[in-house]
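A quick write-up on the structure given underneath.
Removed: one protein chain of the complex. Kept in place: all other protein chains.
By letter and in written order, the chains are A, B and C; residue numbering begins at 1 in each of them.
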Amino acid sequence: MGNSFGKIFKISTFGESHGKGLGVVLEGCPAGLAIDEDFIRNEMQRRKPGQSKITTQRKEEDEFQILSGVFEGKSTGTPIGMVIMNTDQKSKDYGHISDKFRPSHADFTYFEKYGIRDYRGGGRSSARETAARVAAGAIAKMFLKHYGISVDAYVSQVGEFKLNKPYQELDLSKTEDNILRCPDAEMAEQMIELIDSVRKSRDTIGGVVSCVAKGVPAGIGEPVFDRLHAELGKAMLSINAVKGFEYGSGFEGIKMRGSEHNDSFYTDEAGKVRTKTNHSGGIQGGISNGEDIYFNVAFKPVATIMIDQDSVNEAGESVTVSGKGRHDPCVVPRAVPIVEAMAALVLADYLLISRTNKL
Amino acid sequence: MGNSFGKIFKISTFGESHGKGLGVVLEGCPAGLAIDEDFIRNEMQRRKPGQSKITTQRKEEDEFQILSGVFEGKSTGTPIGMVIMNTDQKSKDYGHISDKFRPSHADFTYFEKYGIRDYRGGGRSSARETAARVAAGAIAKMFLKHYGISVDAYVSQVGEFKLNKPYQELDLSKTEDNILRCPDAEMAEQMIELIDSVRKSRDTIGGVVSCVAKGVPAGIGEPVFDRLHAELGKAMLSINAVKGFEYGSGFEGIKMRGSEHNDSFYTDEAGKVRTKTNHSGGIQGGISNGEDIYFNVAFKPVATIMIDQDSVNEAGESVTVSGKGRHDPCVVPRAVPIVEAMAALVLADYLLISRTNKL
Amino acid sequence: MGNSFGKIFKISTFGESHGKGLGVVLEGCPAGLAIDEDFIRNEMQRRKPGQSKITTQRKEEDEFQILSGVFEGKSTGTPIGMVIMNTDQKSKDYGHISDKFRPSHADFTYFEKYGIRDYRGGGRSSARETAARVAAGAIAKMFLKHYGISVDAYVSQVGEFKLNKPYQELDLSKTEDNILRCPDAEMAEQMIELIDSVRKSRDTIGGVVSCVAKGVPAGIGEPVFDRLHAELGKAMLSINAVKGFEYGSGFEGIKMRGSEHNDSFYTDEAGKVRTKTNHSGGIQGGISNGEDIYFNVAFKPVATIMIDQDSVNEAGESVTVSGKGRHDPCVVPRAVPIVEAMAALVLADYLLISRTNKL
Partner (left out) sequence: MGNSFGKIFKISTFGESHGKGLGVVLEGCPAGLAIDEDFIRNEMQRRKPGQSKITTQRKEEDEFQILSGVFEGKSTGTPIGMVIMNTDQKSKDYGHISDKFRPSHADFTYFEKYGIRDYRGGGRSSARETAARVAAGAIAKMFLKHYGISVDAYVSQVGEFKLNKPYQELDLSKTEDNILRCPDAEMAEQMIELIDSVRKSRDTIGGVVSCVAKGVPAGIGEPVFDRLHAELGKAMLSINAVKGFEYGSGFEGIKMRGSEHNDSFYTDEAGKVRTKTNHSGGIQGGISNGEDIYFNVAFKPVATIMIDQDSVNEAGESVTVSGKGRHDPCVVPRAVPIVEAMAALVLADYLLISRTNKL
């Protein structure tokens, strides 16, 4: 269990960091959608390692192949199978940790759960699996675009540096202008410097990715358990290194009074019911209200550091784990497209489900 | 969709605030569990309205009946159906809002979604539905107790007042000693005063419920999408008024360096692999590691206030919504058992699933 | 697991033969459907015991209550909870078999599976559970009727007596004209006589229920695993006492040559693509083609007979099981509404799913 996500627009992923390949089966993409392979490729470029000095220098080409479900450039309604072959399976690199549990990685827990583990690069627990999510998410984005819905994420915090502007005051078209993916150039510079200094000290640091979805019509969401924000939250918490999720006013909102926090309704000039404020983050009672949906996702500092650490091995003996290889000092720049992909998958799925709500 | 939760130990709830009754079907409870109806009753008392001066004064008796699945005091493995009949269906109380959209309630979004809505007390969107969850959650707690697992929640923040102690420094056995359900008596008093003053100003305020699960064995959780914390997060975000979820170091953890944040492993005197710190919140790679699981849940200020608010009606015309009835000034004291119930349901479900992991 | 059926238009049933009550939660019924309680009542009358000399003389009133999901006569899109309280729980009647395994009942298998069993009237394995299905199925029928789809079942075989006419040559409006629910009056008489003689010899006999769905549009069905006929087959095989399912040409069709069996396409006067024959039973490749859907369901002779039988008890000792109580000599007359209910549930569900197939 646990390797599928979604109800109708649904993905199943497979693959380990250093296996032969990984992939995804995307079911339930409605027939007739034009599939732009270049767009998928571009999304995967945004996630891939080695893209800048503040990401890992590891090289993975992430060439994907669509094996099924697309005919003459359009989705056919049948499952879209995609694979990404691993060309560089240097499993020898991992001999030094093959029986050691790296602190705050999933080595120990996978071993406890399955009694066996693929120690090469974290095996299934590696964030490499998110490449498959990004490929499928790119298709979800195309589907949403067809209905005028956009999903845009950006870095809003790195360590202590926090972008204290709401998304409305940012120009999200500038997100890709810097290697950090923060639309505020000045703040980006400071954050990049921080990451760089952390990297030089062979350490790592955490951050926040914020995300905004525009154009989602009112009426999307499936209470009581599958509220739109609950599914978004699960989607985000399923990404490697995520420790928290909040939407709308989030954790800060608890300090407000109800009279401040409530979003008053009014009818705009076009006759559409709108809210004056949007502390609700575009979701009320678990259902979209037509306003922008926005949320924050907290990422912990990357567990792999270049500093020696105390640990134990499979026999329970004390060992030292030494950092080796090429790793990210901070995960957020590469997490931006992953957050977008998962958000797009949730919205595509829920948009389809909402077709069944009324007679 | 959306009214079931869980995979094996699974609930389906039904019922509206002012319908004839509500209930829950609990599937997958293993056979042979002794069912203590008094315990269920007690859990429901903790959630029910009218229990103190800082909760709504509304009276709901919440008498439940077990209709099936229990024979001679034990679960039989077949679905446990429970109903709670609504004795007090004062739908006339709601005539004044029958075509108005209350700000930050789900009136508008349900109307958009379904084109029809049961306006009485919020209908299905009412937190009254959580009574069914608490009933089922009580059975989940009994199941967990059988395996030595406990789940304890408490209030850790109300508005600006935040309990700045980690749970390890609190005596959780004192949670029920005050009407707020905060184990720190002094802090509780301040928080209660704050709620009381907010109530007097006819307003509402938000808060945080924290939760700790002890005794969960290592190996529980279903990556990559159904990570234990992702499912816990979804469960919490599915509760009315929740705006955020974080586990372990959460949003604060992003400021740490990897070298501080990582939880080093060691072998304890009993030969068990443990971690020296627990920033991971007992979960690594989405799988429990045997340490305590802990997390925080943010609740927004209650949307129903006793102050007049601007809004629109179904026709889109400007109207005034006046607060009426008996409502909670702050939801957290009654949310404590709901958080516990949902956490227990997730853990019971995942504990069962983990039986299928190995040959 | 196993107590829910359907994906969107989905039921979860609960309840045992002699528990306090049973019921069903119907999720996913689209909002705005007029709910006719008299129609539900009527469907339940068709299933209930004691309706004629060839059914059990046991009295069960089967009064149902809708607890939720319906407001001002219409479905609201939220779960429709229905309960049927058991007024007559004569558990003392079952003392004589409380530790015996009745041959070809589920006493032994439930005991092996759960290690505990509710021996009263078969507990959860009793066909009494189908009352809940019929209640939900009645709503599915209303939903289908809204779209011009009908589902009609009838008895086509009892023991050796087989109605050798295809459904096209029968007047299905006459099905309810006799107590057997066979639209051929003459054949019905012979079958009734056979059942009556079997009943007098304290024995039981099997039969076949045939079913026809008209008006299903082309394009309904979810290959490759959830083919329309596969889901219909599962639905039927989930009914108590069913041993076989075939659709279209069924088991007889294997003797035909492809050139005879293939259904040629033509365009009718209205410009609609039709088939000249319908050996496909209205389903090709698991998807409806717009022709009538028809299938047969085989029911074994009822396991409860009034003749002494050899068996063993829980301790494995040889015992005699004596028939007692009021039971059906042949299940098919009462199975007709159950077959219709399950077929309607599948079609309603798949009709909704098909809304998500195209852009």
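The rule we apply is simple: a residue touches a chain if its C-beta (ideal position, glycine included) is under 8 Å from a C-beta of that chain, and two chains touch if they have at least 3 such contacts.
Keep in mind the model is a prediction, meaning the values are calculated, not measured.
In the whole complex the chain that is left out makes contact with A, B, C. Residue C:S125 is the one among C:N86, C:S125, C:N178 or C:S210 that touches the chain missing from this view.
Within the full complex, the residue among A:Q45, A:Q65 or A:S197 touching the omitted chain is A:Q65. Only one residue from B:K53, B:H146 or B:K165 touches the chain missing from this view: B:H146.
Considering the whole complex, the residue from C:I35, C:I97 or C:V208 that touches the absent chain is C:V208. Chain B residues in contact with the hidden partner, per the touch definition given at the top, are 8, 28, 30-33, 77, 146, 352-353, 355-359. Where chain A meets the missing chain, the touching residues are 1-4, 8, 10, 12-16, 19-23, 25, 27-28, 31-32, 65-69, 71, 74, 76-81, 83, 85, 113-118, 123-124. Those residues of chain C that touch the chain absent from the view are 1-5, 7, 13, 101, 103-106, 108-110, 112-115, 124-125, 129, 157, 159-160, 198, 201, 203-208, 218-227, 229-231, 233-235, 237-238, 240, 243-251, 253-267, 271, 273, 275, 279-281, 283-290, 298-305, 307, 309-312, 316-318, 353-354, 356-358.
Here is the rule we use: only the chains that are shown with their structure count from here on.
Superposing the C-alpha atoms of chain B onto chain C requires a rotation of 180 degrees, rounded to the nearest 5. Rounded to whole angstrom, the centroid-to-centroid distance between chain A and chain B, based on C-alpha atoms, equals 26 Å.
Centre-to-centre separation of chain B and chain C, using mean CA positions: 39 Å. With each centre defined as the average position of its C-alpha atoms, the distance from chain A to chain C rounds to 46 Å.
Among the residues of chain B, those touching two or more other chains are numbered 1-4, 13, 113-115, 124.
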